[in-house]
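Apart from one protein chain that is not included, each protein chain of the complex appears where it belongs.
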Amino acid sequence: MPRLDLIVPLALAAAACQPPPASGTSASAASVERGKRAIERVGCAACHTIQGIDWPRGRTAPQLAGVDRRGLIAGRLPARPDVLAAFVRDAPSLVPETAMPAMPLSETEAMDVAAFLLAGGD
Amino acid sequence: MRAWAIVLGGLAVWAAHFFVLYGIASAMPGRVGARWLVLIVTLAAIAADGLILWRTIGAGRRADALEAWIARLGGLGAALSLVAVVWQAAPAVAM
Amino acid sequence: MKSETGFDPALLDRFPTKGPRPDDELARLEEAWRAPKGWGLLTAVNNNYIGTFYVGAAFLFFLLAGVLALVMRVQLALPLQGVLPQETYNQFFTMHGTLMMFLFAVPMMEALGVLLLPQMLAARDLPFPRLSAYAFWAYFVGGTCFFLSLFFGLAPNGGWFMYPPLTGTTYSPGINADFWLLGIGFIEISAIAGAIEILVGVLKTRAPGMTLARMPLFAWAMLVFAGMILIAFPAVILATLLLELERALNWPFFDATRGGDPMLWQHLFWFFGHPEVYIIFLPAAGLTSMMVSALARTPLVGYQLVVLALLATAFISFGVWAHHMFTTGMPTLSIGFFAAASMAVSLPAGVQVFAWIATLAVGKPRCNTPTLFVIGGLVTFVIGGLTGVMVAMVPFDWQVHDTHFIVAHLHYVLIGGAVFPVFAGLYYWTPMMSRRALSERLGKWVFWLMFAGMQVTFLPMHLTGMMGMPRRVYTYLPGMGLEPTNLVSTAGAFMIGAGVALFVFDLARNFRFAVEGTAGNVYGGGTLEWLPTGLYSTRSIPVVRSREPLWDQPDLARDVDEGRYLLPGTATGLRETIITSPIRAEPQYLQIMPGPSAWPLLGALFTAGFFLLLTVQAYTPAVISGVLAVPSIMRWLWDTDRTVAEPEVDVGGGIRLRTYATGSGTHGWWAMVMLLVVAAMVFLMTVFAFLFVRGVHPEYWSDYGGKGWALPVVGLYAGAAGLVWLGRYLLRREGSTHWSPATQVLLAGATIALAWAVDFTGWRGTGFDPELSAQGALVMAFLAQQGLLAAVALLMVLYLAARTSRNLIVRPRSVTLDVVSLFLLYAAAQGAVTALITRLVPGGW
Partner (left out) sequence: MLEGWPPPILDPAGPYAWPVTVLSWVLLAMAAAVLLVVFAALWLALFGGERARQRVGGTRIVWLGGIVFPLVVLTALLVYGLTLTASLSERIRGDEMRVRITGEMWWWRVAYLDGDGQPVIHDANELHIPVGEPVVLELESADVIHSFWVPRLSGKLDMIPGRRNLMRIQADEPGQFGGQCAEYCGGPHALMGFVVIAHEREAFERLMAARRAREAGPPPAGDPRGAELFASAGCAACHRIAGTDANGLAGPDLTHIGSRKTLGAGILPNNRGTLMGWIGNSQAIKPNNRMPPYTMLSAAELRAITAYLEEQR
């Protein structure tokens, strides 16, 4: 992993460019609901078993149940809404060896998805 | 044996009618001739049922109670068979 | 009054007799009928024991199948549940259907027949008690092993209908499907044995004076039931046999790539499968008719119409099999015929429903558990019947076929038409077999839980089906609106489960098996099963003068128990019953009955062993087991067909009856004729299969050059028939030695075997390969069937020779020789037709 030392600061820098993030727990219910619909639209659950998504329940990628309690995304990025949003939009740019593809999500949608995931899947 | 023939006669006519019809429909699917054949067979079955009915109606008044009972049962069977035979032929006309 | 047999009916006016009975008469009767004790109970053949075991076993399978259903309902309560993995769910629904149809419903009806019929007919026992024992043990052992396959992951998973090609080796390579085919094939044989027993019992062992017009409706229903089994079951026996042959030997009966046809299976299966529904419904309807009358305390309204309804149902149900196949693309005209018959078959059901309603109106039914179950069953059955009319409408069926709508329909019909009546019957007749009746208070809870549970489970299921949920699915996707109704159905299923559990509790608390000192006629029924009884059934066999003798002859019970009617003790010191004529029930002769024996049990074990070991591919033990089954069965038969010292005995009132009878119309003759009906139906179905496949795929058929072989084969079979006739003639002739008839019959058996060998050689010579085409496979299937007949024929003639060597052949006419010759004649006839039909049906286009 020669580039690990580069990635994390990059990610953090990317995150720093964003406007100050809303606190992870105070995302609006509407945003959470929009996030769920976005997840269903792009099919995250085909690889991840996600709490609150009934179908499908893929097992190819890590389970996302309890992601809100985990400290790190993909084992190395801080589990902050803004980082998570950036990750779900374009994972390879943050973690090039990830299997997760860049997903066709707008910035706001990505924030909604992050809000949904961090809200514990409700 | 005769008693059973009376009791089951009408129903046996229905059975024979049904299986002949099934045979016709299977052997000549989609042909017009099949429908005519069905009607002919049906007329024969109706005649057979009518015959049983006619014979048993008279016999229903026999002195021997059991014989009368058996005859009436046979007559009822033939009547039911008559209805079923007519229904059975309906597809040849309505379809 | 006319007579059927030459018996003077006026003789029966002598009963009840006057004067005292001998002191030791009852003791001798009890001695003759005494049951074995302890482990010896396994050898019991008396209908009281076998009937109770039988009902118990059938109920056990009902519980097991019910548990499977509950687990399935949990899986379906919510979408994408993981309670049952896909494969396990597929095994569960297959087993649920199979257990309910083959191991609960039909056996339960046969069991009730074995248990109740002798009492209702006032016979000492059914005519072939050892056959009942054999049928029961074969069923119980086979059924249990079959069920246990579930725990080894070996249970079949192709659905209870087992459609090929899904169940062929290509798509079901494991032995799971073989478990179904061999297990169920075997249990069907047991069902047929039971049916023959019941048929002969109803026709030949009715109490004197119980004419056709006075028969209890359950006896009518069982007569029809057994007759239907003889006609319907051979179709599924043949189907399972063919599919097993296809799996084991690669003979392509159902493989479309080699000229077979998957639709052949569906025709054979449903030719059995639809009558099967009525086979289950009719006995239950018979029970209902009797209970409605007893509970309302008035004779059944429209008795004759109900009898007609039973008979008509039996006939018409054989014309509806293809309504399970409306979506297979059959020709439109054929579909129309089946739709019409499906309409017609609902007429008799309507007659019965209104007869019950009218009877309830005439009488004054009390609100007790059997009444509740009867009325609950009626209501439920009517709903099921109406949805049945709906699916008989072809375009509607195109939509709802194979959806949960059908699941709802069939459960309404079967639970309303059979399960509720059986529960009513269990409450109603338990006092006949138990020292204590079941609890009325608990019974009402049982009923309301089961009835409400039934409606809650299955009423919403109609909607589930119309919303598009197919049958036989292990799960469904969320977001399709299927969640609410499925959840409700699951809740209802648990209500049914709670009701059944409560019933089991009640049973455990109150059921105490007893033959004497039972709770008795709690509900005031008027038919003969409520006479006081012992293991010998009633002390004396009453003369029947009406349909409800106990209501019409107040002293009957007392007189019967004091021995004032026929056969007040044992005339010969052995077990015996009076054989009467089939229409007017005139006494004909006294049948000597066999007592307890371990041989039927052993025979059943070895037969079951043969089939089950075959399934797990333990071929050597299977063959050993099969070989052992033959002498066991022969040993059991060895005791039968004996004469006693007195050729004629007094059966009371100065009426003298023979103790040995031969020829047509005897119980043994009837049984053999029925067996031959079964064989002939299997054969007829094979002919149907042959012509059907020929019609569907003529391009796979070729003409066979060896038509000339038919001549010697048919000639040999004709010769065999002649030898049989000669043997019978020699037995009658005074001067012949006792070996001369047996020699002719032995020769006849050998000739049949020879004819078969010639036929087989003729086919082998052409290089005809059963694996290449359906034509070859079917020709071999014909020959295999005929080979089986020839093998049985050989066993029979050897058995006859063995009896001859022990001088056990009764002259001038012998029952054993009679039945053996009947079989040989049939085998010769079928062999001749086989030789002709396989060669003369033209091939090619």
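So that you can tell them apart, the chains are marked A, B and C in the order they are listed, and the count of residues begins at 1 in each.
Just so we're on the same page, a residue touches a chain if its C-beta (ideal position, glycine included) is under 8 Å from a C-beta of that chain, and two chains touch if they have at least 3 such contacts.
From a predicted model like this one, the values you see are computed outputs, not experimental measurements.
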item: Displayed partners of the chain not shown (whole complex); value: A, B, C
item: Touching residue (missing chain; options C:Gly174, C:Pro470, C:Pro647 or C:Gly765); value: C:Pro470
item: Omitted-chain contact residue, chosen from C:Leu378, C:Val500 or C:Leu731; value: C:Leu378
item: Identified contact with the non-displayed chain, of A:Val32, A:Ala45, A:Leu94 or A:Leu118; value: A:Ala45
item: Listed residues C:Ser289, C:Thr313 or C:Thr387, member touching the removed chain; value: C:Thr387
item: Contacts of chain B with the absent chain, listed as residue ranges; value: 83, 87, 90-91, 94-95
item: Chain A, residues in touch with the chain not shown (by the definition above); value: 40-47, 56-61, 92, 97-101, 103-104
item: Interface residues of chain C (partner: the chain not displayed); value: 85-87, 90, 157-159, 163, 165-166, 170-172, 256-257, 260-263, 301-302, 305, 327-329, 332, 335-336, 339-340, 343, 346-347, 350-355, 357-362, 365, 375, 378-379, 382-383, 386-387, 389-390, 392-403, 463, 466-477, 479-482, 696-697
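Basically, only the chains that are shown with their structure count from here on.
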item: Cα-centroid distance, chain A relative to chain B, in whole angstrom; value: 76
item: Rounded Å distance, chain B centre to chain C centre (Cα mean); value: 28
item: Junction residues of chain C - those touching two or more other chains; value: none
item: Overlap residues in chain A, where contacts from two or more other chains coincide; value: none
item: Of all residues in chain C, those that touch chain B in their complex; value: 1-2, 211-213, 304-305, 307-308, 311-312, 314-316, 318-319, 331-337, 339-341, 343-344, 347-348, 583-584, 695
item: Residues on chain A engaged by chain C in the complex (per definition of touch); value: 54-55, 57
item: Partner chain A, residues of chain C touching it in the complex; value: 79-80, 477-479
